[in-house]
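All protein chains but one are shown at their positions in the complex.
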Amino acid sequence: MVDIDLHSAHRRLGATNPLIQCITNTVVQQFSANVLLAVGAAPAMLDHEADAAQFTQISSGLLVNFGTATSHQFLAADAAIEAATTHSKPWVLDPVSIGAADYRTTRIRRAAAARPTAIRGNASEIAALAGFGLGGRGVDSTDEVDAVLPAAAHLAATTGAIVAVSGPVDAIVAHIDGADQVVRIHGGHALMPLVIGTGCSLGAVTAAYLASTAEATASARLSAVVAAHAHFAVAGARAGQSAKGPGSYSLEFLDALHALTADELAQARLETGTVEGAAS
Amino acid sequence: MVDIDLHSAHRRLGATNPLIQCITNTVVQQFSANVLLAVGAAPAMLDHEADAAQFTQISSGLLVNFGTATSHQFLAADAAIEAATTHSKPWVLDPVSIGAADYRTTRIRRAAAARPTAIRGNASEIAALAGFGLGGRGVDSTDEVDAVLPAAAHLAATTGAIVAVSGPVDAIVAHIDGADQVVRIHGGHALMPLVIGTGCSLGAVTAAYLASTAEATASARLSAVVAAHAHFAVAGARAGQSAKGPGSYSLEFLDALHALTADELAQARLETGTVEGAAS
Partner (left out) sequence: MVDIDLHSAHRRLGATNPLIQCITNTVVQQFSANVLLAVGAAPAMLDHEADAAQFTQISSGLLVNFGTATSHQFLAADAAIEAATTHSKPWVLDPVSIGAADYRTTRIRRAAAARPTAIRGNASEIAALAGFGLGGRGVDSTDEVDAVLPAAAHLAATTGAIVAVSGPVDAIVAHIDGADQVVRIHGGHALMPLVIGTGCSLGAVTAAYLASTAEATASARLSAVVAAHAHFAVAGARAGQSAKGPGSYSLEFLDALHALTADELAQARLETGTVEGAAS
């Protein structure tokens, strides 16, 4: 049985203030930086191929997201991923835009093969990365979370990553001791997908929680990924109480992320189990 | 006489949820994505020269805006425009920054010659693109909308595009059956030009309405472009009722874009006529 200690995860994040290098798409850089600041982490978006890897060494964690990648940014990510691996920094892959066109799909698959600590995407993206689907269209998701859990479990087994599937109910899948553990997180709000960057910034926050874990075990990492999603789920639900539309939701969400206490995070509605029908 | 059915345009946009590829400047990518989501479309900002054109084929429409273009983005736009033309996808050119410097001016003129479905800019930009003026300084507009209508009509006749001139009262010009039709749209608010991206994102929404038209006729396209501008005009006026400044206006505007119903859109104040003194 998985033991998730959200309270400790929140306290450690606040105590460590991890520096998260985001090699991410330009659409969501501002929002992701604000989200990282709101939860108590420090953002740095530098992605020059000449020095990205050097910066990875002083960072606490890394996010890679190729949504608007240039050839330069692909090179920077290659170097940063290698540095993260060499120096044992946790790193998160967001496969956004997989399946949208061949070139980027190839690059995203190559990154996934480099053994990320965690992979976070919506149902369509996870299915596509696992080889079970065609990918989404931009930030959309056309598959349902539960339907792709076998794909997520397969991906977790083959890459060694914790695999997080975002949706109305998020599901985090980890292959631990030969079993496909799944933790579902309830919360969020219908307006959340109407604010660009709520998915992409969750990848950054996942890196931040991973960077502040005490141990590098699979179950500590599962806890960290769950904590990141729970932080979004609880704050996202609260933001929905006062928002009048996607514009006000965006700011209420940042306020709620920042105001959330460890005690409130610990109230997140989690469900644990194992993935049924997993092929792995 | 032009027949504009705003009610149907709004319903079709909601029903089709078009995927709009935006090859646009990095300053307004986030805001444009949020605006597209708010009106019921799906944004995708990928602009890599290796795969932009492949993505155009699965997109419903395309926006091209060279405000912060790199050489890579210029190549991506060339390829995407060609794909849009080949596959009959509507595409919108925003000539922002024309006249600011020679290199970009040349590239913007080349894009205009590729027969965009619509061109949207402020008065100075439209005049400059038509060869009647010097262009604006960034997002400013130093010419008045009415003064540039002959230039807009000339541009519509030579490029085949619907030409939209943004200002306190927007004017949409179309060369249909040998006549220079103009539709003026009243609304908006004085704070709107103080929020970066309200112009650029209107180009994206214009692409979204064009992508959801039932027919590819000139008058269906005129209706679509008018509907996009009316959506902004009505929501923009409403946002002004509660905003205290440009910061709060920005979020009120997103909320208002999202809340707007087809019935409310149909209340937009339009004026139809023909361009007087057009040289074409």
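Letters A and B name the chains as they come in the text, with residue numbers starting at 1 for each one.
Everything below uses one rule, namely that a residue touches a chain if its C-beta (ideal position, glycine included) is under 8 Å from a C-beta of that chain, and two chains touch if they have at least 3 such contacts.
Bear in mind that the values here come from a model prediction, so they are computed numbers and not experimental data.
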item	value
Residue, one of B:Gly131, B:Gly160 or B:Pro246, that touches the chain absent here	B:Pro246
Among A:Gln54, A:Thr106, A:Thr217 or A:Gln267, the residue in touch with the chain that has been omitted	A:Gln54
Sites on subunit A contacted by the missing partner chain, in the whole complex	19, 26, 29-30, 33-34, 37-38, 42-48, 50-52, 54-55, 58, 70, 72, 250-256, 258-259
Residue ranges of subunit B at the interface with the undisplayed chain	25-28, 30-31, 67-71, 97, 100-104, 137-140, 193-197, 244-248, 250-251
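FYI, only the chains that are shown with their structure count from here on.
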item	value
Rigid-body rotation angle, subunit B and subunit A, from Cα fit (steps of 5°)	120
Separation of subunit A from subunit B, taking each centre as the mean of its C-alpha atoms, in whole Å	34
